[in-house]
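Contents: one structure, followed by commentary.
Left out: one protein chain. Kept in place: all the others.
Each chain carries a letter (A and B) given by its place in the written order, and its residues are counted from 1.
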Amino acid sequence: MQIETMAMAGTLESSDVQVTVEPGTAGIELRLESSVMNQYGRAIQKTVLDTLKRLGVSSARVQVVDQGALDCTIRARVECAVFRSAGISDKNIPWGGVVQ
Amino acid sequence: MIPRPRPERFRLRRTMMFMNAQRPGLIKDAYIYGVDSIMLDLEDAVAENQKDAARFSLYHALKHIDYGDTEVIVRINGLDTPHWQEDVRVCVAGGADGVRIAKCESADDVRRIEEHVLAAEKEFGVEEGRTLLMAALESPKGILNAREICQASERMLGVAISGGDFRKSMHVRTERSGIEINTARSLMLLAAREAGIQCFDTVFTSLDDEEGFRAEVELDHAMGFDGKSLINPRQIAYVHKTFAPTEKEIATAELYVRSYEEQSKRGVGVYTVNGKMVDIPFIEDAQRVIALAKACGVYHGDL
Partner (left out) sequence: MKNAVGREIPDKLLTGGKEVYQGKFHMDGKAYHKAGPVVRRAEKPQESKVLGSIREACEKCGAHDGMTVSFHHAFRNGDYVTSMVMKVLVEEMGLKDLTVATTSLGSAQDLLADYIEEGKIIGVQSSGVRGRIGEVISAGKLKTPAIIRSHGGRPRAIETGELSIDITFIAASSADDYGNASGTGGKNNCGTLGYAVADSRYANHVVVVTDTLVPFPNMPAAISSIDVDCVVVVDAIGDPKKIGTKEARVTEDPRNLMMAENCARIMAATPYFKDGFSFQTGVGGPSLAVNRYLEDYMRERGIVMGFALGGMGGNICDLMDKGLVRKLLDTQDFDTKAIEHLAAHPDKHLEISTSEYANPANKGAYVNKLDFVVLAALEIDTDFNVNVLTGSDGVLRGAPGGHPDTAAGSKCCIIVTPLVRGRMATVCKKVVTVTTPGDCVDVLVTDYGIAVNPARGDLIECLDAAGIVHTTIEALQEKAYSLVGEPDELEWEDSVIAILEARDGTILDVVRKIKPVEL
């Protein structure tokens, strides 16, 4: 998928993660902040990158502000931000397809 | 990924607890409180501009969180909104046990949802007929159409009254006695029992009014509801306690069931136990009490 415009999903509440995606030029440029950086920074990075790859996003600026979200929440927020950026987050989501 | 077993249409549903599907901190482990059913909410709890995010969140919760024996039902947005079709798709794709139809007013409403559920089951390769339905009756029309709604589908597990919207449509406020809503409760109960499905009362929202809550739970039990919708885990214990059969009820039921087993061996139809005439409906009710006691974990006998 193409990142068309800037889009955001998630909140800064505890156990949540806020993901912002913007069009980029040089592959995936990820900026990650996390309240559990020392224990889970690498795991969060992997989840974000894997999810973007699954969605076919090859170029984007991505900012992730994590407040200790579980993996399933991270995936949900990344997907929502990407679908919002493409303006197609409201219907006909490929549940079980690239979203899984 | 956590595969969920095929939902049971009839099971113990004393408590159904609402949870905002958009709040990760809430939905990750709502089952730890021992609630019978979790109601993940895509409707009122979710802001209009976060419906999409809530679906992504819901999908992953359904797929990745192990809810164990707790039933997982999703409250979808009303038929008068642009959201419900995608809501149905995500529920079915994620493997929710059931869908709660908000603001249901007719059998046609149920059948419309059912069509989309079936289509989604086909689309996502989910066993056809797996996804259960329940209807929330929130208006005079919904209440007066309770009979046709209760009988509208083989997927229907039950109906629930939604007090907030119902009271608004009746121009009344919450009364301690329940006088403003008890007729509606009764009509819905009659329709549900006729159709052989379950029936649930509305939420009690004044969390600090413990006395009022207890009175309403006792009323619900006395009226014959199967369970109640809840907004806070603190409310669970009292409902479970109230809806469990008492030791005396269990003992009487045991006596009836045992005497029936003996008498039917001897070919007797109607007989007396402790001076009381007993026939088949008594026995069916006694068996229901034993089954409920087992489900509530308060039966320690050998029937």
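In this section, a residue touches a chain if its C-beta (ideal position, glycine included) is under 8 Å from a C-beta of that chain, and two chains touch if they have at least 3 such contacts.
Being a predicted model, the structure only gives us computed values, none of them experimental.
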Consider the whole complex, including the chain that is not shown, and state which of A:Glu22, A:Asp50, A:Asp71 or A:Asp90 touches that chain. A:Asp71
Pick out the residues on chain A that sit against the missing chain. 14-15, 30, 32, 35-43, 45, 67-71
Tell me, which residues in chain B touch the chain that this view leaves out? 25, 28-29, 32-33, 232-234
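We take it that only the chains that are shown with their structure count from here on.
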Just give me the whole-number Å value for how far the CA centre of chain A lies from that of chain B. 36
Residue numbers of chain B touching chain A in their complex, please. 23-25, 28, 51-53, 55-57, 59-61, 63-65, 82, 85-86, 89-90, 93-94, 124
Interface with chain B, chain A side, in the complex: residues 9-10, 13-16, 69-73, 75-77, 79-80, 83-84, 89-93, 95-96, 99-100
